[in-house]
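One protein chain omitted, others in place.
Chain IDs A, B and C follow the sequence of writing; residue 1 opens each chain.
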Amino acid sequence: MSIEPRIPTSIAEVDEHTITIRGHDLITEMMGVMSFTEAALLNILGRRPSEAEVALTDLVTVCLMEHGMMPANIVARLTYFGAPESLQGAVASGLCGVGSVRLGAVEECSHLLQDGMSRAIAAGDDHETAARSIVAEQRAAGRRIPGIGHMLHTTEDPRTLRLFEVAEQWGHGGRHIGLLQAISAEAEATLGRRLPINADGAAGAVLSNLGIDWRITRGFALIARTAGLVGHLYEEMRTPASPALLQRIEAGLDYQPNPD
Amino acid sequence: MSIEPRIPTSIAEVDEHTITIRGHDLITEMMGVMSFTEAALLNILGRRPSEAEVALTDLVTVCLMEHGMMPANIVARLTYFGAPESLQGAVASGLCGVGSVRLGAVEECSHLLQDGMSRAIAAGDDHETAARSIVAEQRAAGRRIPGIGHMLHTTEDPRTLRLFEVAEQWGHGGRHIGLLQAISAEAEATLGRRLPINADGAAGAVLSNLGIDWRITRGFALIARTAGLVGHLYEEMRTPASPALLQRIEAGLDYQPNPD
Amino acid sequence: MSIEPRIPTSIAEVDEHTITIRGHDLITEMMGVMSFTEAALLNILGRRPSEAEVALTDLVTVCLMEHGMMPANIVARLTYFGAPESLQGAVASGLCGVGSVRLGAVEECSHLLQDGMSRAIAAGDDHETAARSIVAEQRAAGRRIPGIGHMLHTTEDPRTLRLFEVAEQWGHGGRHIGLLQAISAEAEATLGRRLPINADGAAGAVLSNLGIDWRITRGFALIARTAGLVGHLYEEMRTPASPALLQRIEAGLDYQPNPD
Partner (left out) sequence: MSIEPRIPTSIAEVDEHTITIRGHDLITEMMGVMSFTEAALLNILGRRPSEAEVALTDLVTVCLMEHGMMPANIVARLTYFGAPESLQGAVASGLCGVGSVRLGAVEECSHLLQDGMSRAIAAGDDHETAARSIVAEQRAAGRRIPGIGHMLHTTEDPRTLRLFEVAEQWGHGGRHIGLLQAISAEAEATLGRRLPINADGAAGAVLSNLGIDWRITRGFALIARTAGLVGHLYEEMRTPASPALLQRIEAGLDYQPNPD
């Protein structure tokens, strides 16, 4: 009936006695059987993942989980400081910043790589040729190339090499990784400075090699970062950093009434 | 110096070439070595977890990850419908509802169990005696007892039995689980109706048996739910449920201008 | 010193006895003197607004405040249902959906109009000529034209006419409003169907006529919508809609295990 349409879903069916997720019984086929990562992939992809997919998703999420007192962690701590009644609100506030600039850039890079790879295959181009087109297009459009360059890890992001090494071990090297390496080399040649592949970009290349749709790659960064945020919030409960953070900020304020 | 205090943290140290998390080198000791769950526990607890801790955390997070078209999933889908540019905002909006009533109740139940257990041990009480005090106190204060009763799983929550079974297999049965079973039995006897232990409560008992501080137990629900939300959002991208959801709600509106 | 840079701000200066906002004393020049809207504009724009700016900002925010059981309101109600301990989390979850598709489209439309107007002025084009270029470009890029068309108000959005009428009364008609009218007419002619200016678009044109930077126009939608969300949450506290909402959704679910 037109005013009461059916709501489509293929994720889960729940009744009083059974819970079925993607066709698998939660109680007998998942709980106590699958790891978090295996269950997450089943949930997201709609099929049981291979051993390699689980291993490389573990690799990527372990890589993106924690990177010190980063903006998202500071955000969550300050939110908790004002609203300790809501751990979920503190985590949510931290996740809001996992966007195009930080961490969420895994999506932008995956998008670039997956689109670039499709076009390269269609055109019969090798990685170097494809990379030249991609870098030229991004520059012509005035856009930053996602996945390369890092403020701190200026010459080499130590996570990148490890991501590629383990991907190779599981038979998922090359392809989007190769294309990203070519993009990094082409960008360095064109722009005349070091632009190493950063962890967000490398993670995007590994997820792309697993066939993960670029539109959901940021989701893996969010899963990883949630665990990192919980760690920071538990520390904040016991050893609050917020008072010192706020005092340092307060001490550095430079109020100028009229720059607008 | 008083205006420039030091900011304490023991989670991670990052410099240009190395990333150390809880004393472990991210590149050589974690990536490609640890599973997501092992790394998350290291991050949160500040020490490498045992095999049993990893297995039971997997158990709990797999259990809490997905339960169909629940409020948090609907919330995330509708947020994405209005703001598809921000996957992180959609996940964050869903997490905001993981509170005291739904899912986040793992915290309330862990709190009750950990406090109750401390007092029982101090007083030399057995589970039944402790449960009588706890139920009487909650009733006297007019508070709902967290962790028991479920709208759908009215006679037995199928997840509860499985959580307890696997906990037992790993040598983490009894204790907070026993106390929660005694509370459920006492509440049923006192209130004269079926009040089975629900999955939130059972998860709280298992995490309590692992020694996880009740203040951070909701964090595990948040980690699990983030994976569930990503699954729902990926489905929403490809097979949107929001239009049908909104149409059904629209069709059911009963506007009455003056009930206030 | 390079490692301790100064943090620039020109918004407020607070010490033990005085609070100065954009050069105005909060106690003597703002509280009891300015309306919410006047103070908000001072805060955002960095200068005292004119009477017309206050009136038209009131107009726009009153217009965008409330539009029934829309997605953002449903989101906030369901979040509150799960986490009643956090009103702020419920409001935050609702705001996360004020994005490019719904309500937040005021930004997309303002952007289009402000860019289009700059180019038209530089080229000496009239509204019709500028509109032809804009519609052609959006179509060539495969982009939807923001600010026109509405699912419910298909022939005329009643808010649009009123927004333009009051803007005219205050001497802020024409200009971006004229350009948007030309865009709507051109799009209708080109696409052969009714595409009336919607409230988001009209609000964007009015704010653009006030000289409000398009990058912050969505902020006015957020302010307006926060008031609307608080209204819905107060109703939800006293007359919960969530149980009925969830029951209707549950009744409509169509679980199909394998469409992926």
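We take it that a residue touches a chain if its C-beta (ideal position, glycine included) is under 8 Å from a C-beta of that chain, and two chains touch if they have at least 3 such contacts.
Worth saying up front: this structure is predicted, and the values here are computed from it rather than measured.
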Contact partner of the left-out chain, one of C:R47, C:R143 or C:R215: C:R215
Chain not shown, touching residues in chain A: 4, 68-69, 71-72, 74-75, 78-86, 89-90, 92-94, 96-104, 238-239, 242, 244-246, 248-250, 252-253, 259-260
Residues of chain C in contact with the chain not shown: 3-19, 21, 26-28, 30-32, 34-37, 39-40, 43-44, 55, 57-59, 61-63, 65-69, 86-89, 91-93, 95-99, 104, 107, 152-156, 158-159, 161-163, 165-166, 169, 213, 215-216, 218-220, 222-224, 226-228, 230-235, 237, 239, 241, 243-245, 247-248, 251
Contact set of chain B toward the excluded chain (per top definition): 4-10, 12-13, 20, 22-23, 45-47, 83, 85-86, 88-89, 92-93, 96, 249, 252-260
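Rule of thumb we're sticking to: only the chains that are shown with their structure count from here on.
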Between chain A and chain B, centroid-to-centroid distance (C-alpha), Å: 23
Separation of chain A from chain C, taking each centre as the mean of its C-alpha atoms, in whole Å: 30
Where chain B and chain C are represented by their mean Cα positions, the distance between them in whole Å: 36
Set of chain C residues in contact with two or more other chains: 4, 83, 85-86, 89, 92-93, 96, 249, 252-253, 259-260
